[in-house]
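These notes are about the structure you will find just below.
Only one protein chain is missing from this complex, and each of the others stays in its spot.
Moving on to chain A:
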Amino acid sequence: MANRPPRQGLNGNDVDFDTTWQILERAFLEIHTKNASQLSFEELYRNAYKIVLKKKGDALYNKVAEFEHRWLGDTIRVRIVKLLSAPFLFNDDIGRTLATSAERRAGGEGVLKALKQAWEDHQVCMSMLTDVLMYMDRVYCTDHRQPSIFAKSMGLFRDQILRTPVRQGEDNLITILTRIILDQIAMDRDGEAIDRYLIKSNVYMLEGLYESEQEVEDEKLYLREFEESFLQKSAQFYREEGERLLKESDAGTYCHHAKRRIDEESDRCRSTLSESTAPKIQRVVEDELIRNKMKGLIEMDSGVLYMVDNDKFNELHLVFDLEARVDPRKPELTKALQQIIADMGAKINEAAVATSQAPPQAAPAPEDGEGDKSKGKQDKQINQQTQAALKWVADILDLKDRFDKIWEISFGRDQTIQTALTRSMSENINSFGRSSEYISLFIDDHMKKGIRDKTDQEVDAILEKAIVLLRYLQDKDYFETYYKKHLCKRLLLKKSQSTDVEKQMIARMKMELGNSFTLKLEAMFKDISLSEDLTRGYREHVAGLGDADRKRVDLTVSVLTSMTWPLEAFRSANEDDGETRAQIIFPPALDLVRQGFERYYSEKHSGRKLTWQTSMGEVDIKALFKNKSGQMRIHEVSCSTYAALILLLFNDRQPDDQLSLEEIEAQTNIPMQSLKRTLQALAVAPKTRFLSKEPMSRDVNPGDKFSLNDDYLPKTVKIKVGVVSAGNKVEGDRERKETEKRNNDSRGFVIEAAVVRLMKTRKELAHAQLLNETISVLSSRFKPDVNMIKKRIESLIEREYLERMEDAPVPSYKYVA
């Protein structure tokens, strides 16, 4: 039975440390002098193994370290230091001035090459040593918590080569290396060719070395020693460059340049330095070229305003791009854009105000006739205001389109910018007091004329524009008021081009602003169609009566719900003294018809009261005129009910009969204001001078006498007697005040209703909260004035809907059931 303990050799007691170490040392020297090919791995491994097994691992470890220490310190460092020429030994600025860039580059490359060579050699040699000393690494180093010999030797390289001053009292090599690399990079930035690969190799070295032997990832020498100076240096460089460029070039060029620099730096990190620096240098460049310069850039003469004015989409895009890099919110650009929009908007608003307030530039046209002069003047002015409104709307839309386009092309449909643009547009529109009216007018204008000969798509686009503007509008209740008024006129006077389009518009508004907004508008349409039915029914009814009286007056009625229709729109400015609803005296023929219809209506709907709005009526009359040759010709006269009544007065009279103003008033009971205006139309206006007036003057005064004008010869078959203030025009100041007052009143009601609804559900609410909630409830309709809400609350308390809570910590209200 063989009994064999382990061989002694394995336990290493035949190993004499010094002899063995001599063998190893000799071999290591061969390795370092690149003479290793004849060495036997096995022999070296075995020797190292035995030393470790003999528990001399620490001695071996120290010997190897010492060996490397000597080799690096005595051989390699000396070799590199020899290459250092004067410029590199001095601090940056002094050194730079001592040599031309070509000299510096050549010298620097020499040092870089030597370092690279030293580093690569060291790597190779150490990996060979590590191979041979594998057993020591695994056993001794692990057990004794020593860094591996490789890590240790890297530390030695760091200390001996890089960290040791090259000469007494001078910089160490890593400082010089940093200086050289920075110098080379500066040359690169100036466009000189440098050997990037060489620098990269040195960067690899710095990345492979650590502050300590534990090789903590963020303690790389690259990070600790180099990167910081690189970033500082770059910051300084770009700060100066940025300032210079701002002074010397235009914004577009600046943007191009900044972009190129950013790309360059990330390229540089890839090709010359370390990828890990890319985000950091990126930040530095962004800080220096963009973040700190953005304001200046935008405010340059050739800045954003210039770009917008000249449709420089590319440049705008660059600005956008640059700022987006540094801040996703793009505050500077946004601010600048908002300012531009605000300025442009203000200009449009001012222009509109100026146009509307400007005195009519030209003298009144001659054909106005002297009697009509002041009237025409006013018309003219109103007309001018309508034009101003249309222009305002068009301008605003233009502005919007323009920025939308920029937004699309240059800003990549950026959300933040969109929000900002919207806000600015909205401010523009809302800061202009007449915007509601102007928008309504814009629609009105298109409804009456604009949509003729237009395709569906075009109509659609127009409607969409209106809606777009509407979206910006805060005080939607004002708009509703104006729209109702304008719609009313369009409907009653049949000015609307297409009911379909009207309905389409309503539908859009409904979608945009909600049901309640369009409720009344829809009711108006309903009234109109009901009235048509009614008229038809009445005609059939009359026909059914049998006696087809050919002389019987034909009747068309619009029965309007009084609350829905803003009939005051028809009262012209000079009638607003509170029209006394005096009973108009109808001639028997008309009265018969009126009574007949009233009878018919009350049969159909009992309990409803009909009020005749004679001031809004219209009558078609067939009249016989004798022309110059004595022939009688039938002309159709279309005029207001009042005019018809007046004309009918003269129907049965002799041509020379005269009626004074007072007589006419007494016989017809037409309100004096309207009467005067109607008579003006009949006796003064040259084209419809049915009557002649004594004395001949422009104004109708008490005591004036009227008779049939035999000389009047109408030129056309159909004659239209002018109806005063039938069109939709911009309101005069007084009207506007009126509208505002009415609107404020109705707002008051709406606010009260909202407050009461809120309190009813919540029972108790703090004052501030109540205010907030009221505002948010109403915000879809208008932006309520806080004072007004307070007043309404006071009033509600007075009327005992609410009461103040006395014991509450904050002012609060309680709902009184």
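Quick note on the criterion: contacts are C-beta pairs under 8 Å (C-beta built on N, C-alpha and C of every residue); 3 or more make two chains touch, one makes a residue touch a chain; residues count from 1.
Please note the rule applied: contacts and distances are computed from a predicted model.
Student: Can you work out the missing subunit's protein name as recorded in UniProt? Choose among "BTB domain-containing protein", "Fanconi anemia group F protein", "Autophagy protein 5" or "MMS19 nucleotide excision repair protein".
Tutor: Looking only at the record, the undisplayed chain corresponds to "BTB domain-containing protein".
Student: Which listed residue (A:Asp131, A:Glu192 or A:Asp591) would be found touching the missing chain in the intact complex?
Tutor: A:Asp131
Student: Check each of A:Leu39, A:Leu231, A:Ile528 or A:Met805 against the chain that is not shown and name the one that touches it.
Tutor: A:Leu39
Student: In the full complex, which bits of chain A touch the chain not displayed? Write them out.
Tutor: 1-11, 13-14, 36-46, 49, 53-55, 128, 131-132, 134-135, 138-139, 143-144
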